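Shown here: the complex without one of its protein chains, the others still in place.
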Amino acid sequence: MTPSLQTEIRVRYAETDAMAVAHHANYPIWFEVGRSDLMRSLGLPYTEVEAQGFFFMLSKLEVSYRAAARYDELLTLHTSIGAVQSRAVMFEYVLRRGETLIAFGSTHHVNTDKNYRVARIPDEVMRLLRGE
Amino acid sequence: MTPSLQTEIRVRYAETDAMAVAHHANYPIWFEVGRSDLMRSLGLPYTEVEAQGFFFMLSKLEVSYRAAARYDELLTLHTSIGAVQSRAVMFEYVLRRGETLIAFGSTHHVNTDKNYRVARIPDEVMRLLRGE
Amino acid sequence: MTPSLQTEIRVRYAETDAMAVAHHANYPIWFEVGRSDLMRSLGLPYTEVEAQGFFFMLSKLEVSYRAAARYDELLTLHTSIGAVQSRAVMFEYVLRRGETLIAFGSTHHVNTDKNYRVARIPDEVMRLLRGE
Partner (left out) sequence: MTPSLQTEIRVRYAETDAMAVAHHANYPIWFEVGRSDLMRSLGLPYTEVEAQGFFFMLSKLEVSYRAAARYDELLTLHTSIGAVQSRAVMFEYVLRRGETLIAFGSTHHVNTDKNYRVARIPDEVMRLLRGE
């Protein structure tokens, strides 16, 4: 089964904008927090991926916004691994406040080496990402 | 012809991340700068839209990343209006450093009134967005 | 005794910069998180202060940086109320990673009403801030 994780996100005052809602550019930052938490929970912190000389370079970001989030609200972010290929990995995100859907989205990443050239994801990393 | 504008974006040090490239969450912020500049150039600053009691609520964001941008680089952002409907407007963005494509993307916005209910875009605003 | 609280801060990737350390402009944002957590722990969430028609407008910020913080590190922020006057309040912050001092600082706030005019802090709020 594909790995996934729940992360709690508390909306910071600095993340709000003049409409008194969380500004949309914070959502990819929260997604990244979910991704970091998921990787850490797999026993593969992203710091470890970088230490091995690899980067999950973002190639595509999609976010759909459904309802606003406000200062100090506690949101639940559900992060999962959507697809893993030999050189790429996709993460999926669903953000809720209680039962209310706030947003959902995805990020596509290409695996690169230290010189930012596309590279195969190491077998051990691959197995963890696939939940094997 | 559909309105469009070029904006220069200088990459800030605060916008870089540990890979020494501009962090991806800044791109939607730059897109918003381009959108603001385009609206202002149409004689319709977004402050005016809000003063009239309307908001262009973001419903969808897409960004495709093609090459990295680094600190202090001067980028050129081309912002255009992709489609205008009675209650929605789409903006499109292309970001380059010289001839190099850095990223492209789009934002979909739903027009709402002060209470954040979907509303018709006023005729005068509609005409400006359509470049009439 | 003056109210205080510990908050855990996990450094986000988006918060790092090209030196691979947390960028200094994030520290006031973290301080604000600590302030929010402290207010909530007093039974006086800052949303409540605003709902009563008051704002703690920032008038002064000071941060001293002693050691770098890096991606994914878990920091401990100690927030306390430094001084409370009839129209102003000061918060103090100490940020550590384990025993290592990362930074310390303070924020001075002036209490204002909805029209951003300086105003007396309500007695009930005053008592909570003073830990009475």
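Letters A, B and C name the chains as they come in the text, with residue numbers starting at 1 for each one.
Definition applied: a residue touches a chain if its C-beta (ideal position, glycine included) is under 8 Å from a C-beta of that chain, and two chains touch if they have at least 3 such contacts.
In this text, all values refer to a predicted model and were calculated from it rather than measured experimentally.
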Per the touch definition above, residue among C:E8, C:E62 or C:E124 touching the missing chain: C:E62
Absent chain, residues of chain B that touch it: 10, 12-14, 29, 32-33, 36, 40, 45-47, 71-72
Touch residues of chain C, complete complex, unshown partner: 19, 24-26, 28-29, 32, 55, 57-65, 68, 116
Missing-partner contacts on chain A, residue numbers: 13-14, 16-18, 20-21, 23, 25, 70-71
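The criterion applied here is as follows: only the chains that are shown with their structure count from here on.
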Separation of chain A from chain B, taking each centre as the mean of its C-alpha atoms, in whole Å: 23
Centre distance in Å when chain B and chain C are each reduced to the mean of their C-alpha atoms: 33
Where chain A and chain C are represented by their mean Cα positions, the distance between them in whole Å: 28
Residues within chain C bordering two or more other chains: 13-14, 71
